[in-house]
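Have a look at the structure that comes next, please.
Note that this complex is displayed minus one protein chain, with the remaining chains in position.
Our next item is chain A:
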Amino acid sequence: MLALQGDVREHLAVLRGLGAEAIPVRRPEELATVSGLVIPGGESSVIDKLSRLFGIAEPLRARIAAGMPVYGTCAGLIMLADTVLDSITGQQSLGGLDVAVRRNAFGNQNDSFETDLDIPELGEPAVHAVFIRAPVVESVGPRASVLASLPDGRVVAVEQDNLLGTSFHPEVTGEHRFHERFLDRVRAAA
């Protein structure tokens, strides 16, 4: 669990509820001990800055390239995107997902919303998704695939090999299927 900033507590609770051994990761030494990583919701500009400042960004890029399973929600999805649109000056992502993601794509907090999403890969029931100043996947490259879209076609969940990213926050609604999908990959990769 990358714990530089954001809703770390909610993710840890879901992961531990599913029986996983989950720890907060802020330093390269801690990263070296884990076999998968969740990047939480938060401010992507802050998570980016702190990850470079404390030397975890480069080792994390190397782990992603080596196939470590990673799941990112909201800011975490932004961190995993190869291209970030509407970023602040100098903002970098870790990359890995062959997508372009736009920050704050829906507007300000008054436009934050909840809705139900049908996601065939996850089966029934529909996923109740909470979008908070959320990003959207604006273009999907050939290596990534779409997992979920809004009724208007905008892409809000993608995956590529061992990487998974959602614009919304399953960790705040008691939705466990994305975390299970991530943990399945961690087990398979181990």
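The rule we apply is simple: a contact is a pair of C-beta atoms (placed from the backbone, for glycine too) under 8 Å apart; a residue touches a chain by one contact, two chains touch by 3 or more; residues count from 1.
Everything that follows uses one rule, which is that contacts and distances are computed from a predicted model.
For the chain of the complex excluded from view, the name given in UniProt is "Pyridoxal 5'-phosphate synthase subunit PdxS" [choices: "Fe-S cluster assembly protein SufB", "ABC transporter", "Pyridoxal 5'-phosphate synthase subunit PdxS" or "Long-chain fatty acid--CoA ligase"]. In the complete complex, the residue from A:K49, A:R63 or A:R185 that touches the missing chain is A:K49. Here the missing chain is touched by one residue of A:R26, A:R61 or A:H176, and it is A:R26. Residue-level contact of chain A with the missing chain is found at 3-10, 26, 41-43, 45-46, 49-50, 53-54, 74-75, 86-90, 103-104, 106-116, 130-133, 150-152, 169, 172-173.
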